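Notes to accompany the following structure.
Note that this is a trimmed complex: some chains were dropped, and none of the rest were shifted.
Think of it as A, B, C and D in the order they're written, each chain with its own count starting at 1.
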Amino acid sequence: MQLTAKVKEILSWYEGENPGVKGNLARLLMNGRLAGTGKLVILPVDQGYEHGPARSFAPNPAAYDPHYLYQLAMEAGLSGYAAPLGLLEQGADTFAGQVPTILKMNSANSLAAGGGDQAVTASVDDALRLGCVGIGFTMYPGADACYGMQEELRELSREAKSKGLATVVWSYPRGGKVSKDGETALDIVAYAAHMAALMGANIIKVKPPKALIDLDAAKATYEKAQVPMGTLPERIAHVMQAAFAGKRIVVFSGGEAKGTEGLIEEIRQIRDGGGNGSIIGRNSFQRPKAEALDLLDKVVKVYLGQA
Amino acid sequence: MQLTAKVKEILSWYEGENPGVKGNLARLLMNGRLAGTGKLVILPVDQGYEHGPARSFAPNPAAYDPHYLYQLAMEAGLSGYAAPLGLLEQGADTFAGQVPTILKMNSANSLAAGGGDQAVTASVDDALRLGCVGIGFTMYPGADACYGMQEELRELSREAKSKGLATVVWSYPRGGKVSKDGETALDIVAYAAHMAALMGANIIKVKPPKALIDLDAAKATYEKAQVPMGTLPERIAHVMQAAFAGKRIVVFSGGEAKGTEGLIEEIRQIRDGGGNGSIIGRNSFQRPKAEALDLLDKVVKVYLGQA
Amino acid sequence: MQLTAKVKEILSWYEGENPGVKGNLARLLMNGRLAGTGKLVILPVDQGYEHGPARSFAPNPAAYDPHYLYQLAMEAGLSGYAAPLGLLEQGADTFAGQVPTILKMNSANSLAAGGGDQAVTASVDDALRLGCVGIGFTMYPGADACYGMQEELRELSREAKSKGLATVVWSYPRGGKVSKDGETALDIVAYAAHMAALMGANIIKVKPPKALIDLDAAKATYEKAQVPMGTLPERIAHVMQAAFAGKRIVVFSGGEAKGTEGLIEEIRQIRDGGGNGSIIGRNSFQRPKAEALDLLDKVVKVYLGQA
Amino acid sequence: MQLTAKVKEILSWYEGENPGVKGNLARLLMNGRLAGTGKLVILPVDQGYEHGPARSFAPNPAAYDPHYLYQLAMEAGLSGYAAPLGLLEQGADTFAGQVPTILKMNSANSLAAGGGDQAVTASVDDALRLGCVGIGFTMYPGADACYGMQEELRELSREAKSKGLATVVWSYPRGGKVSKDGETALDIVAYAAHMAALMGANIIKVKPPKALIDLDAAKATYEKAQVPMGTLPERIAHVMQAAFAGKRIVVFSGGEAKGTEGLIEEIRQIRDGGGNGSIIGRNSFQRPKAEALDLLDKVVKVYLGQA
């Protein structure tokens, strides 16, 4: 596999990692239509666990079949596919070696009250036997359970890396001192990205930040330093800065399903701010396949600089 | 990674393996110039351990530097590179993700008397942290230590597979009831391939067989069954048959350094007999790089059906 | 699965075993045409490992494909199929749940000099993941390595039983004070069965005994006690007695390939002596399938009391 | 269970042991007709393993059934029953809690040449799950394998005691500098008892010693110290002295089958010399049950001081 200069540069940032982890990051960065660009588009499907099957798949019933999700990621030429244990198992053999997969290690369900925790639902050895390139983990900084979640992450990440797997962290602040609206405030998202980097995340997933500072204690700093935040590219750039001066891969969610044009425009701004890519879930698998492939084609073209 | 129909067929033969193992077999089968053909050419460098540095590298001193060996495998567009711990470590970071590697788990040295054993010199976790696609192990059926070696292989293979790594077995009968000349007799090589398959090898490496039956007890069978063995392709076909009716990947060594034309002709016959490929060590790394690349180009072309 | 009174009685003999082991014995005793009779006919295929592929499969080349062997056991309506790791793996998925399997844990090869040892070539966890009902192990009482083999058996048996798997022991005295001819002497075979029972074997496999006492030290006892041994049924009865007064399942091999009529007559006498069944390897898989099915039909009919 | 003063005194000698081990010693010392006397008569049945089934059970075929052996020990009112894994398993459930059992951990067979080793054929966890009070182990000081056997004993004894089980050691010198005749010489038997005590045996089993000094190096010492050895009671007293000045339980075998009166007289002398009891195997289970019970009644009466 011939690595591009861009991918080699990215790998060089991960000086603390062993060749196994770097090799798996390379597999992800060299797969699909964005291979070699340093950009990533990943299909995540943890909605079924989190919101139930009907809310996830009824809009496009073909997606009830786990094979459909593998095929969607492959046909769209995405970088990789992330899902919980059951979804990956139902397809890992059929599609072995055909698309990089990330095993989502913890899962929330919307029957539980609260919403500030998740269950660890897979093991690192599962990821190895399923042939994954890495593990995925969600943490909720601010939530009552946040320290426990971080300790789970620390242990899973340590084991995963020692066995050559990359670690992808969904860092979603909520609860505690974080207001509901503030979950996507600039200071909170930057803080989320930074905390994930500090815990050793190889790839960090956060939400696009709003022009808002949520923590009172942070407001003076942001004012004094005059951090630019008027435009989304400026805010993305600040988040990248918080991720070790841009030396960690950061990808952004598309958030709630929205119109295609709105989504594409947001992704264009993520790209312009220096973000490494997007994770596109509901916006893709809840549409009929043809429409989903059309949307993902547009997204990929944005990161290829063609749109 | 788009798998070809041929590679999918090969993977379908490994019904006992988990997706991790199949994924790593796919990485090997989809790398380099032979990607997707179901054929493999692998660079093995365990000569330094087995015969000492000068006998291995003095003919082409550039090869004293471990980076050279990675580069040779990559520039020649080979399927993969197999070597002991130290050689892989000294390059695994620089070339992370650029060429599938196989960690050779045991090593002989030619200072020891006897020659019927090897030391286990690496662990499965080493293979994981170095980002290898599999482990390699040599066994000597017939040798005094053969049962012990097989027990080491069983344990390493079990651990490797449970962690998604493929197992490559060098099956080289010697000692016991095997005569020196008989080490490459047809019955012995077929037995060697069969035994490796029975022990769970995913890829089997044997030597090209001669038109000779070594075990007295086997002669009547070969005569009665009239197993064709007059030509090398016929003998290769018999070895493939012994490997679960052709459902295991079997690659052949080039043996002692010989003239280029002789080597290419032999490889042509291995191909015609249905062999999956070649392992080319001394014949390549002991020549100046340009000559080595030229030779390897010829070898690859044979398996591409272009020569 | 409705157990017959006969099977319930047999299970009642194994009072030391946990329900998992008893359940797996029941699966074996309730499978195939002999289901519920307390009789067993098992297909063992370890010849390829022990004598090489050609000597094993050249007489009937279809048997080079491991699937053939599963199919033979199933089509013949046998109780179960016993084989080494590689053979079981290459079919365990396709035929999952269709025939009880026994993983042969150790294997000899005929390239090694001596012949008084085997290599442990599988693990108990392999048997579990392949869905086997039990493990199989060969010991050679009398051989130089006999104490080591017994220690391997003890450890594998302990682990297997703790995980609910049955233990099948091939008890074949050789070497030490046992003469070549004496390997099938009555005192030796009875001793072999007794020793296996003492080590906790659930099913014991021995060879049909001859009217011969091999150990000088045992001759006086046999004379004084006037143990009947003139006919094979009498000798079989003595072996059963040595197996905890008939409270262990004992099956007999057919030995070297012989004429069909001779084999059937021998089996009739094993049945008449109270033996629990037969293990039929080479005599079946080395014949064309139709002939093999015909032979196995005859064997089954003997144990059904129909021939 | 109300302990007698005698049993409390004996337990007080084992100051290095935990309460679990002492409790199990108490169970043995408080069972059967000798309960509370500090004397022991144990039924050992390892003859089947060591000499084969016919030499062991043909004289009294009822003994082929393992249940018979439990019943014999119970009906005779013995202190306990010692046997290998298979024999104990075949009865442990039926007779659970009815007689203290000792699991014999290693076993010799008389097919093997040499005779200076045994196979470890059970595990400490087996003893626990079978409800035994202790483990039994044979060592052969002097044999080529003696260091290995002692390392096995050390490890098994350490594990057994840590789990509350008592350790019984059969200490039978043979080989090395020990002459055949000297195996029961006074110096050798005393040394055997001492070595077992040094290795942590809770109960020591040796053979009755002859009036002979076997090691040249020991002769001067025995002469100079004028150790009394003219009578068996004197020799027994010396052996007890060698067992930490009598602070270890030492029991004696009856050796080869002999006439009833000779056996009873020997036991009377063992008692008079201060021995703790006898292990009576072949002399009991090879006789018809009524005769065996009669004999054992006589033996017990000797230790009760009634004969």
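Everything that follows uses one rule, which is that a contact is a pair of C-beta atoms (placed from the backbone, for glycine too) under 8 Å apart; a residue touches a chain by one contact, two chains touch by 3 or more.
Please read these numbers as outputs of a predicted model, since none were measured by experiment.
Student: Counting all identical protein chains, and not just the 4 shown, how many does the complete complex contain?
Tutor: The entire assembly in this structure file is built from 5 identical chains.
We take it that only the chains that are shown with their structure count from here on.
Student: Which neighbours do chain B and chain C have in common?
Tutor: Both chain B and chain C are touched by no common chain, going by the contact rule given at the top.
Student: Counting residue numbers used by both copies over all numbers at the interface, does the chain C-chain D contact come out same (over half shared) or different (under half)?
Tutor: On the two sides of the chain D and chain C interface, the residue numbers are mostly different, under half being shared.
Student: Taking each chain's centre as the mean of its CA atoms, which one is farthest from the centre of chain D?
Tutor: Result for max centroid distance from chain D is chain A.
Student: So chain A and chain C are the same sequence; what rotation in degrees superposes their CA atoms, nearest 5?
Tutor: The C-alpha superposition of chain A onto chain C needs 175 degrees.
Student: Using Cα averages as centroids, what's the distance between chain B and chain D in whole Å?
Tutor: About 57 Å, centre to centre.
Student: On a C-alpha centroid basis, what's the spacing between chain C and chain D, in Å?
Tutor: Chain centres of chain C and chain D, defined by C-alpha means, are spaced 36 Å apart.
Student: What residues in chain C touch two or more of the other chains?
Tutor: none
Student: Is the chain-to-chain touch network here best called a line, a ring, a star, complete, or other?
Tutor: Topology of touching chains reads as a line.
Student: All pairs of touching chains, please: list them by chain label.
Tutor: Taking the chains two at a time, the touching pairs are A-B, B-C, C-D.
Student: Can you name the residues of chain B that touch chain C in the complex?
Tutor: 13, 15-17, 141-144, 146-148, 150-151, 154-155, 158, 173, 175-178, 187-188, 190-191, 193-195, 197-201, 215, 217-218, 221-222, 224-225, 227, 238, 241-242, 244-245, 247
Student: In the complex of these two chains, what residues of chain C are touching chain B?
Tutor: The touching residues are 48-49, 51-55, 58-59, 61, 64-66, 84-94, 107, 109-114, 117-123, 125-126, 130.
Student: Report the residues of chain A in contact with chain B in the complex, numbered from low to high.
Tutor: On the chain A side, the touching residues are 1-3, 7, 11, 18-27, 30-31, 92-93, 96-99, 125, 128-132, 162-164.
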